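All protein chains of the complex are present and in place, except for one that has been dropped.
== chain A ==
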Amino acid sequence: MKINLFKKKQMKWCLSATALLLLFASCNKALHDGPIDSTYGDAFWVSQSNVEKATAALYGQFRADIRQGQSYFIFGDLTSGTFLPASNNSNFQVKASTNPPYNFSYVPYKEGDLQDWSRFYKVIAQANLILENVPKMSASSFPSESSRNRYLGEALFMRAYTYFILPASGEIPCMFPAPLMMLTMDISHPLPDLMRTKSWIPA
């Protein structure tokens, strides 16, 4: 009788211990599961079609940023010094030659669009993301190295171009230089990027 009891006890301890261990083991995978209703870093950079989507986001973000509050017009044409605000702050009229130049230092209700450049850093961040992750992808994700380089080239170009249109010296109230000043803008920063782009984007 004593021997049976001993075995039973041992069996019970064994059973409970194994049950516990099994449960512990199966949990481990579940504790590290990632989402399936959104994509994330590690799961995303695996195929060319995904890189295509990331590049589309790069251009899309730039498009959204440059269109915000008519910035594409204001940065592009208004810096020539030939316009003045008209009846309200969204319209502009040609200024007479006798008027003093308007340097757009006071842009009421448009400060968020014209004086706050931080949104362009999203474009730069997206470009950096592509530049960081695409080289790490395996060669089998792309039909050829030149198609990989094409994406790199596009990202470099967008990054350089964004740096180019940002004002050279940080936040300044007078941020729209007159046309003459544009030539002296510091292009040494984006220049290396542009040089590299030349070799990567097919002509």
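In this text, a residue touches a chain if its C-beta (ideal position, glycine included) is under 8 Å from a C-beta of that chain, and two chains touch if they have at least 3 such contacts; residues count from 1.
Here is the rule we use: contacts and distances are computed from a predicted model.
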{"item": "Protein name as given in UniProt for the chain not displayed, \"NADH-ubiquinone/plastoquinone oxidoreductase\", \"Glycerophosphodiester phosphodiesterase\", \"Maltose/maltodextrin transport system permease protein\" or \"SusC/RagA family TonB-linked outer membrane protein\"", "value": "\"SusC/RagA family TonB-linked outer membrane protein\""}
{"item": "Residue among A:Gly34, A:Gly112 or A:Pro143 touching the omitted chain", "value": "A:Gly34"}
{"item": "Sites on chain A contacted by the missing partner chain, in the whole complex", "value": "2, 9, 12, 16, 19-20, 23-24, 27, 30-41, 44, 50, 52-54, 56-61, 63, 118, 121-126, 128-129"}
